[in-house]
Each structure stands twice: as C-alpha cells, then as structure tokens.
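Remarks on the structure that follows.
The complex appears here without one of its protein chains, the remainder shown in place.
Showing chain A:
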Amino acid sequence: MRRPLAALRRDTPGDLAFKALLAACSVLVLLLALYPIYFVVIASVSDPAMVATGRVWIVPREISWFGYEQILADERIWNGYRNTLVYALAGTALNLLVTMPAAFTLSRREFRPRRVLMFFFAFTMFFSGGLIPMYLLLRDLNLLDNWLVFILPSAVNVFNLIIARSFFEHSLPEELHEAASIDGANYFQFFARIALPLSMPILSVIGLYYLVQHWNDFFTGLVFVRDYSLQPLQIVLRDILISNQAFSGGAGGAGGAGAGSYAQQYADQIKYGVIVVSTLPVIVLYPFLQRYFEKGVMIGAVKG
C-alpha cells in the first residue's frame, strides 16, 4: 500500500511529458497575451513599408518617427487627452467621495436599514431603465453636451461600493470602534481619523477601477455629447483608428487610396502610434499597480 517516498519525488516519463506540455502551453499563452501589444510598439517606430511587407517581427527596423510627429502635431488628440485627464481625475475624486462614506455606513452592523439599502443599490446591477429614459433624463437635466455628464451619472459604481463595504466589514475590528466611542469619537471622526487611514489599500483599488473606467469611457461621449471640443480621448481614437479620419498632415484617410497603398501604410503607422500614446499611461503604471487591481477581485470575492 505504502510506496517509498522516493517514488513520489522522481519524475516519471509521464511527469516529464506533463512538464514539457505545461512549459509549451505557458510560453504560448504568454506570447498570445503580450506579443500583439509588443508588436504595436515596434511597428509604431519602424518604417511603415517594412511593417506592411511583413519584415518587422522581433525588433523595430529602419526607425521612423513619422507617426509620432503626425500625432504630436494633431490638435484633436491633445484636446481629447486633456479632456479625458480632467474627466478622469474629477470623476474619480467624486466617485471616492461618494463611495467610501456610503460603503462605511453600509458596513455598520448597528445600522439596521443597511439590508434594505443594499438591495436598493444591488438591484440596479441587474435592472435598468435603459438607454432612452436615461437620455431623456439627461436632456431634462441639461446634461447633454455638458462636461458634467462624464462625471455625475457614473458617480456610484455599485460593484465598487460592495467591494469597499466588504473591506470595511472584514478588516475593521469592532474593538476599534468601541475604543473610539469610549474616547468620545462620533461616526464622522471615527471614519475620517481611523477607518479611512486604515483603508488605503481599498481606496487605491477602487480608485484605480474608477480611473480606468473613466479613461476608457467611450459610450458617454458617443451618445450624450455632440460638441467635439468636449469629446474625450476615446472618441478621438475612434475617429482615427476605426473611422479612418484624415490627419491634419493629410495622411490617414485610408479609404479611397486602396488598401496596401503608400498612404495606407503611413495611416497604419499613425494608428500604431496612437494606440501606444493612448494606452501608455495604463501600460506604464500597470506593473506598479497590478497588485492593487488583483486585490480588488479578492476582496470582492469574499462576499459578492
């Protein structure tokens, strides 16, 4: 019945095959996930003709900054960038200001209405009024073509609210509140001086979620805003990447010239560059922030 321990340790041929298969799969998955992103980066600085004829695979060839020069000169991109920065920062500030205190209240066990309120919030995750009633509401509130439309309707994300509430419930010992009450602290003081400083991890997590949500928001600009000067980066990106709108320098209009043409090659280089420029903040910050992102999923999973 009992086998010698050594037999458990030594790799059988089956184990070796398994390890080889695993290594192959891991490398494949890694390549699939990262290579497209890497390719965009090298293609954005390579000579467009080299890219178009399939001679750029591993390193950039015949460095060309044409795409980036065009992008630097393009007013729309920088206007969109500025708008997105403003919306993302102001929006995230409001998000946190509204979400954190609410999550704190909903985490207090002595606060009896919290069950009813949780239902009030969670119900909106599964049922909504839909596009048209929302549009008409925003029209009545004069929020169409108004920069506040990027900030106010998305002030509370119920998922993030639940994550923050779980965090308060699980990592704020009840003794802390008792001790603080004995010292005469009321709820405001307890929240501001004790609960909030202790919840910096969760503040970062949902702050990042909100930030990414604002950064990638395309829908709001598409449906609720006509004024181009208010449009965020994602709308500008759509026009360049997908609608193939011409660049100020004349390059970029792909359609008529025919695919594979000279103009098309330069248009593609601009696209690669635009992808890099617009996604850069997320990619650069990513290695530093990823442990926070992950933490959010874990906390959320404790009690969904």
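The definition used in the following text is that a residue touches a chain if its C-beta (ideal position, glycine included) is under 8 Å from a C-beta of that chain, and two chains touch if they have at least 3 such contacts; residues count from 1.
By our rule, contacts and distances are computed from a predicted model.
When the listed names "Glycosyltransferase", "Carbohydrate ABC transporter membrane protein 1, CUT1 family", "Succinate--CoA ligase [ADP-forming] subunit beta" or "NADH-quinone oxidoreductase subunit J" are checked against UniProt, the chain not shown comes out as "Carbohydrate ABC transporter membrane protein 1, CUT1 family". Although one chain is not displayed, chain A still touches it through residues 2-3, 8, 14-15, 18, 22, 25-26, 29-30, 32-34, 36-37, 39-40, 51-54, 97-99, 101-102, 104-106, 108, 110-113, 117, 120-121, 124, 126-137, 140, 152-153, 155-156, 158, 161, 186-188, 191, 212, 215-216, 218-219, 222-223, 234, 237-238, 240-242, 259-260, 264-265, 268, 271-272, 274-275, 278-279, 282-283, 286-287, 290, 293-294, 297-298, 301, 304.
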